[in-house]
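Omission of a single protein chain aside, the complex is shown with its protein chains in their original locations.
After this line comes chain A, so read on.
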Amino acid sequence: MAPVVSRESQEAPDVRVLSERKEIEAKGEEQEQGVVPIQSLISGSECAAPSNPLSQVLKHTEGDRSLQQLHQLPGSSSSIPANEQDLALARQFFEGSSHGLVPGFSMQHPADLARMSEANARSGMGQAWAMEQQQQQMRAFEDSAKAAWATEFSNAPQTNSSAAPLQQGIPSRPEYQQRPSYMQPMYGNSMPVGLGMYGMNSPPMQYGLNPNMNVSDQGKGKAREVDFEAAFAQIAESFGPKEAQTSRIEEVDDTVASLEEALKNATLNGENEELGTDFQKVWDHLQNSELPPPKEDMAKWEAEFSQLMNAQRDELEDYGANMQKAWEGGLGNFEDTFDQGMKFDGEGIPLLGDYTFEPNNKYLDPSSSRSLLGEAKALLENNGSLSEAALMLEAAIQQGELGEGGYETWVLLGETRNMDEREDAGMRALLQGVRKAEENGTPGAGMLSLAISFTNESYDRASHTMLMRWFRARYPDVQIPEETIRAISTNSSWDTHGRITELFLDLARTQHGKDQMDPELQIALGVLFYTNAEYERAQDCFVAALNARPKDYLLWNRLGSSLSNGNKPEEALGAYREALQLRPTYTRAIYNVGVACLNIGADHEAAEHFLSALSLQESTSGDTSDQLWFTLRRAFLSMKRNDLADLAKPEAKSSLDIFRREGFDF
């Protein structure tokens, strides 16, 4: 997976090399004359060759070997297999680590550097470049991790003697000193953090190594070789002592957060000049130690290498352990997330429990033979008190009068409760009604009301599920894609929202084509848009439904709340007024008027509306809605009347007269 991605992405810069080489050369000459030789180390034809960074690395190493073979006796056949074995090691080693972290080892880096210089010129690009660089480094990190494993395993059978042929002509002491630093920066670099930091500073380094390369490039004659060795030894020595300062490992926490923060810091620090020189030193070391190490050091090298690799493995184990801990600690355990909160079924419907009947219901009278359901209906018809009607309906249910299909009373009770601003009770009753209707084989009743209730409580998934069930019950003939039905129980609410909206809209358009309009479908669509905060489209739907049912106060209220939540509280008040003219005891509409006033900043008026809604409830049943008290408190707090807010706690249920005495008119 990762290798494919990385190869693709690395091809791009390499292809660019051809065209950008000239720029590099030009820029290099401007700043320092060193760049060209790096490029010429790898001949033009190689640049054009397929750009696997590995092949570039290998070519480079092979080039080095051929250089060394000049020192060697020509045709010393024993060295070749050994070298090959060594090369294999190097191959694995460099494959992972080189392209991400050592500019110049692979062709991709000159390209990056060229872009870097461009970016320097056009500063706006700098950030984009840094981003890209980081991404590459992330990939490099993955690759290097893999390579590291491979190398570690192949290390075991490797004998030290195989390194012998590679040692000639290299000053051994400085070389030895360089090795730790060679390893450590690489190790550090294989973390994205270090790379991000160094990445910003690449240009200076690139030039820093050029003296060496210059010589090695031309070092074909004997005399040149001597020059080269002398120059090399000098440079190697001069860098030797500085190692202590430069060879430091970036401490990398394995928590994601700190890693990311470090990454950010690194990118920011990148502009720091100091780090630039630091990097240059490290780079120079890398450059020097690229040459094969002497024999006895090879053993140490390997020891250190495997030690480091082991350390890395330990870290990986730690990581695993940490993940385990995090998992056990509840991270990613969504069941746990809902432990204190709501429980939901597989389709997102909250498990609310049974409906709680009001105790001491005055309508509970087993001796009476009157139809409470009928009386409640009549009361609702005549604009009576919602709380009172609800009590009648409760008593009717408790006495077994369930109405049509065993669900009618439940559904009516739920809708009445919702109108009376008692969402929780309303939802429970509607859930019962919907279930009974399904059991009765006549699904559909109450589903739309329940979906709206879920929407109010932000149970989006439940709302979608319920709308879907409603749709299938109402339009059994409409073909619904299998995928959409399955998505309800598996996909997120964002996905289901899109699917259901599309389904509903399709049908609405078909109906429109036949000059039909189902107000219920418009309501459902309005609710869907409302859920998604597309309040203007929701308004359109409710207005369309109102055209068919101008006397539906529920619809006026729904239009009002779409306007209100869509930041048009003033217009919302007009819609609420319509609703309240049709139904003066509509508690929810009164509540919504209060909310609109609160949003306008008319806190006093808001409080009065909430109080009048409370008094409406109190006058009949004595019980009041917690939601109303909450919002009333909010109005008092907004007025900076903390004394009143304390009195308005739902559990206090203060007498409303206190507020009347405070000058609130309701």
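Odds and ends about this structure:
Just so we're on the same page, a residue touches a chain if its C-beta (ideal position, glycine included) is under 8 Å from a C-beta of that chain, and two chains touch if they have at least 3 such contacts; residues count from 1.
The rule is simple: contacts and distances are computed from a predicted model.
The subunit not displayed here is recorded in UniProt as "SCP2 domain-containing protein", chosen from "Beta-adaptin-like protein C", "Aspartate aminotransferase", "General transcription and DNA repair factor IIH subunit TFB4" or "SCP2 domain-containing protein". Within the complete assembly, A:A645 is the residue of A:A299, A:I480 or A:A645 that touches the hidden chain.
Taking the complete complex into account, A:N599 is the one of A:S306, A:S489, A:Q511 or A:N599 that touches the chain left out. Check A:I452, A:L582 or A:L614 against the missing chain and you find that the one touching it is A:I452.
Listed residues A:S306, A:N361, A:N532 or A:S615: the one in touch with the omitted chain is A:N532. Mapped onto chain A, contacts with the missing chain fall at residues 256-257, 329, 331, 334, 337-338, 340-342, 421, 423, 452, 455-458, 460, 492-494, 527, 530, 532-533, 535, 557-558, 560-562, 564-567, 572, 588, 591-592, 594-596, 598-599, 626, 630-631, 633-634, 637, 642, 645, 649-651.
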